[in-house]
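Of the protein chains in this complex, all but one are displayed in their positions.
This part shows chain A:
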Amino acid sequence: MTTAVTATGRRPATMSQALNRALRDAMAADPAVHVLGEDVGTLGGVFRITAGLAEEFGDDRCTDTPLAEAGILGTAVGMAMYGLRPVVEMQFDAFGYPSLEQLFSHVAKMRNRTRGRLPLPITVRIPYGGGIGGVEHHSDSSEALYMATPGLHVVTPATVADAYGLLRAAIASDDPVVFLEPKRLYWAKADWEPDRPEEVPGIGTAVVRRRGSSATLITYGPSVPVCLEAAEAARAEGWDLEVVDLRSLVPLDEETVVASVRRTGRAVVVHEAAGFGGPGGELAATVAERCFHHLEAPVLRVTGFDVPYPPPMLEKHHLPGVDRVLDAVARLQWESEWTSGGAN
């Protein structure tokens, strides 16, 4: 009886639990998967994503490393060279910066510089983004840096089910994956069946989270729930908004984005990262290049301001919220000033 399965199977789960389960399942399925990072062992990570792994798989599979991010990622490179699949945890977005040289100069390039002979199947998990009242250096969104580095895949889930599926896909990938975990969604709940997790298409597939016809909100990670909420609120204004969750920034599922915008004729890109030099520019350019004749209005961006991440007491002014998204939608030239004679 299917009702019995539903009764015992689906239950509320948080994104952090789904990530933990993904690590556990990946480690059980493949002895080459090793987790390493700061406090990931006994403590289970500061966000508890690795809770119980050291206990279940031993300290050699889930290792508390010395406190040195370049060393963590650098040793992961060597481990991958010897055939392991390291999953590295950076404790917070900005704490990962000491490892950027290893990431940019080795992790991203090793396959290429060795003409395919030394692929590095490394997953770098990075809790990112703001909205949790974190003090300085705990709330950065630096995905543009990773996106601009050829050789890296860049992935970020927005739902409990995707968190599991994308992390399994990242660990299974033979390419290095920067896995960005929206930390303010760690405790977001959804009904989920941990013993029969939903299939998630591989890395590089966007998903339409909400069907709509008036305009497309292109977004990812922590801004997906914001855009869904904005889309609901927009109904009162008579706008039927489509929401595309990119899930993967590299590779970018251009086809889903382009198909959506060609249908709706309008687009707003929404993300927390600073606008200047941010992912929104790349997305807006892609839409302009491929949807020009379908566009009714310029592509707009709603992003974090071009400021260093603000103090917690000011972050609500910085983070793109529902109102700011709706304001942008309102500016999509619904009633052309040209045709109504309003222009002067």
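Operating definition for what follows: a contact is a pair of C-beta atoms (placed from the backbone, for glycine too) under 8 Å apart; a residue touches a chain by one contact, two chains touch by 3 or more; residues count from 1.
Please note the rule applied: contacts and distances are computed from a predicted model.
J.: Report the protein name recorded by UniProt for the chain absent from the figure; options are "ABC transporter permease", "Aromatic ring-hydroxylating dioxygenase subunit alpha", "Pyruvate dehydrogenase" or "Branched-chain amino acid transport system ATP-binding protein".
T.: The correct option from "ABC transporter permease", "Aromatic ring-hydroxylating dioxygenase subunit alpha", "Pyruvate dehydrogenase" or "Branched-chain amino acid transport system ATP-binding protein" is "Pyruvate dehydrogenase", the UniProt name of the unshown chain.
J.: Identify the residue among A:G9, A:P98 or A:P312 that touches the chain left out of the display.
T.: The one listed residue touching the chain not shown is A:P98.
J.: Looking at the full complex, which residue from A:M81, A:A285, A:L314 or A:A330 touches the chain that isn't shown here?
T.: In the full complex, the listed residue that touches the missing chain is A:M81.
J.: In the complete assembly, which of A:G204, A:G275 or A:P310 touches the absent chain?
T.: A:G204
J.: One chain is left out of this view; which of A:E193, A:E254, A:E296 or A:D327 touches it in the full complex?
T.: Among A:E193, A:E254, A:E296 or A:D327, only A:E254 touches the chain that is not shown.
J.: What chain A residues would touch the chain not displayed?
T.: 42, 60, 65-66, 68, 70-71, 73-84, 86, 98, 101-102, 105-106, 109-119, 150-151, 153, 173-175, 204, 250-252, 254-255
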